[in-house]
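Removed from the display is one protein chain of the complex; every other protein chain stays in position.
In this document, chain identifiers A and B correspond to the written order of the chains, with residue numbering beginning at 1 in each.
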Amino acid sequence: MRTLRNPFLNWLVEHPTAAGFAVVGAGIVLLALLPILLYVLPIRKVPLRYNLRNLQNRWKTTLVTALAFTFVTGLLTGMLSFVRGMDRLTESSGHPGNVIVLSDGATDEAFSNLPPMAVEQLPRDLQREVQKTEDGQWLFSKEVYVIVMYMIPNPSAGGRERRFVQMRGLDNIPVAAAVHDVKLAVGDWPREPFVRKVDGFGNAKEIVIGHGVARAFGSDVGKKMLEPGDTVVLGPETWVVSGVMEEGGNSFGSEIWTRDLFVQQGFGRENSYCSYVVRTASADKAKLAAQEIKNFKLERNLQAFTERAYYAKMSETSKQFSFAIYIVAVIMAIGGVLGVMNTMYAAISQRGKDIGVLRLMGYRRWQILLSFQLESLLIALLGGVLVCVVAFLLFNGTTVSSIISSGVGGGGKSVVLRLIFDTFVFGFGLTFSLLMGALGGFFPSLSAMRLRPLESLR
Amino acid sequence: MFTRLYEQIAADPINLAAAIITLIVLVAGAAYIVTYPRLFMLGLKNLRRHFLRTALTSAAIGVLAFMITTIWTIIFFIDLITVERSKDLKIIVTYRWSVPSQMPITHADYLNPASSQFLPELVDAQGNKLYGPNDFMTWSFYGGTTDPAKITPDTLILFFVMEPEQIIPMMDDLGDLDPKLVEALKDKPQGCLLGTDKLKALDKKVGERFKLTSINYKGIDLEFEIVGVLPDGRYNASAIMRMDYFNKSFEQYARANNGRAHPLANKRLNLIWLRVGDRDKFDQIGSIVMKSPRFSNFPVKVETASSLVGSFLDAYRDIFLAMKFVIVPGMLVIMALVMANAISITVRERRGEMAVMKVLGYRPNQVFLLIVGEAVFVGAVAGLLAAGATFAFFNLRWGGIPFRIGFFPVFRIPEAALMWGLAIGTLTALAGCLIPAWTARSVKVSEVFSKVA
Partner (left out) sequence: MAEPIMHIRNVVKSFTRGGEEITVLRNLNLEVAEGEFLGIMGPSGSGKTTLLNLIAGLDKPNRGEVWIGGRCVSTMTESQLAAWRTRNIGFIFQFYHLLPVLTAYENVELPLLLLPISSQKRRDQVLNALDLVGLSDRMYHRPGQLSGGQQQRVGIARAIVTDPTLIVADEPTGDLDARSAVEILNLMGELQKGLNKTILLVTHDPRAAERTQRIVHLEKGQLLESEEMQAAGLMAPSDSFQAKAQG
């Protein structure tokens, strides 16, 4: 294949399919943007109020068509807000200065197996990079992570009887909280001896639960949220909530934290950990430390990632869903485009005489094209704006639970995320709606442009 | 095909509804054509006269029906798999308290009817075992990569480790597997069966060998010979290897490490499957197993396959709910709106014509029926064709919809999808056309004069 000097052109030649899509996409964008641009410019054109009044005159059709746009765009923005929420979650989980250490070969915490280790075992120059708390403790957290069975109390008949929940045992809970930047919304961190007497039950082990867990478990017992003092049966034991984490938009919101020993003993993980998390001073330091740790041999080889990189890998699921969403969106859009074509063809056949008169007055073909294209865009805009208002009012901040995973080896974390309707989502939705309008209006507008003036007056 | 259709209708109330609607549409359509043949022909002519609009509307209905069929297939199978079957009930024994379930390999002996260690509680007073050797299967998972430097879904293989003779009697959807494949697997100790996708990813042929570096059993790296290919469909991304090869590799590991067993050697059994038949048997066997002191050091739980799958899919629950109760209804509304738009345009353009029809003696109901007939015809035909196209497109090309959720690689479009297409096409057409058709019905005869004047 001939090599072109321009790298962009070169790329297009090498990717004919992508180039095709790019050309079509650019064309559609042009169809949407050019009319708007031309309308804003002080050039001569069919007055906009002509279109507005027509839309108003057949308001039923306008509304039905706009509503179709609203639904298409609404579904799209809804799905997009989900992906955005997921992306934000994977982005904001993980501190830039943190390094997560897993055993070699493990792609997921659940499959990792590490021996106990102390910071002092690390080489000197590595030790220096580990940050400390104000009272001089290493910001180094040893964690054991298991997925445990939660039996739903009094499940409804035929409904779900159990859930999997993610439980994290920590060698030092306050240090872990500092490493992960997790704060409590209510209650206290578990303290020595990590058990507490519960009325009518006896001694229960203390846990801290994520915001999402508090809500989900709360709904099982008919409360808005679980509170400190409430008990939960997990695996073979009963536990008592000592605190609920602040809602932080990170993946810890769907976790339960407790002392490492309880998890190791309760779930067959004696004397082993899944991950170490180390806080360094900065993202750069974290990167270097991760590299160093990989070279360092304990009993077995270690794997280390910056926490950011680790969670970024977890966005595989969201990639798959984004892909599916774009396909669904394109197909829905085809439906919407065909719908608006119906409307515009009908509008044009009804207004053939108008077009004829305008042409006889001296309006050019492109001015007719512009006018009808603009009318189609107006319908799209109406539909798009309607979406933004409704979606924002109804769904912004709604939480949904989902799963994030690296798509490798079947692991994954279930998480609670918020739907995010930000300017990107709205901008995308509105643009998408306009593009549908542009495409749907184009062919009818072309046919309007081609009408022969005197014949259309017959 | 018809037996499958019947099973699908019996399995799901939505399919039953679709079947009923399909039946109604066919009967009502036939009745309409017989009662008002002229009206029907007139409707067809009208559709042909506004060919562009008919084409645009059917295309819009078609693509949306295509999308709904696709999404609903996924929902249908997820529902089907998480709803307990009343016959041929299979149950799963796993580690009780956490995931992944890791059990001592000896657990299998207690539940294997062919073993001498079989739990005596599972034998009834007459000396009959509560289930036979063909109702028992063990699973371990052995995962490895062909390229440890690059762990991607393409280089990864996750094996079901099991006894070859358990495949046909116990594996879902492999009941009609060619017995020759099982024989081939039995012949070769290092043999394995691969799904078509895996075979493609490895770029290997049957008879060739490959090596894996283990992901979940560190230090147990194995070599395999491909002896056969699993049938196209649900096992495209799967692989099956022999339990004895797996077990021997642990002995080898211990020998190579001065008698020190692999750290996971005693936790290498993941699942035990039992076929118990019905719910009563499940309760009976379940409580025996859960109570047995044999398992007290490594407690197990017993649950139906559907309930276990359901727990695994819990993380996806909101996504499925959104698909089921937001996306699909949303698309149905879009279909109805497209239809409403098209029909109301038609009615507005043809007001004069309707008035003339009334002058000529057509009754309002006949005018109404004419419009409804046109709409439903377009909707039903477009919906049916779209569903048929979806069926053919996905099933012939990939053996189903290639959307990976959890451990489902593809979702085969069920035969019932054809009825879904017809039903949603009809229902959305009806929903969209009723108001405009009513407008047409109530056109005043006097309009004929004002139009002409």
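Some notes on this structure:
Everything that follows uses one rule, which is that contacts are C-beta pairs under 8 Å (C-beta built on N, C-alpha and C of every residue); 3 or more make two chains touch, one makes a residue touch a chain.
As the structure is a prediction and not an experimental result, all values here were calculated from the model.
Partners of the chain left out, restricted to shown chains and counted across the full complex, are A. Residue-wise, the contact with the chain that is not shown comes from A:357, picked out of A:13, A:233 or A:357.
Within the full complex, the residue among A:50, A:189 or A:443 touching the omitted chain is A:50.
Annotation for chain A: contacts to the undisplayed chain at residues 44-47, 49-50, 53-54, 56-57, 353-354, 356-365, 452-454, 457.
Quick note on the criterion: only the chains that are shown with their structure count from here on.
Once the centre of each chain is set as its mean CA position, chain A and chain B turn out to be 26 Å apart.
By the touch rule above, chain B contacts chain A in their complex via residues 52-53, 56-57, 59-61, 63-64, 66-67, 71, 95-100, 102, 143, 148, 151-153, 156, 158, 213-216, 218, 263, 267, 298-299, 301, 307, 310-312, 314-319, 322, 326-327, 330-331, 333-335, 337-338, 340-342, 344-345, 348-349, 403-404, 406-407. Within the complex formed with chain B, the chain A residues making contact are 58, 60-61, 64-65, 67-68, 71-72, 74-75, 78-79, 82, 103-107, 110-111, 113, 146-149, 160-164, 235-236, 266-268, 300, 320-321, 324, 328, 331-332, 334-336, 338-339, 341-343, 345-346, 349-350, 400-403, 407-410, 412, 414.
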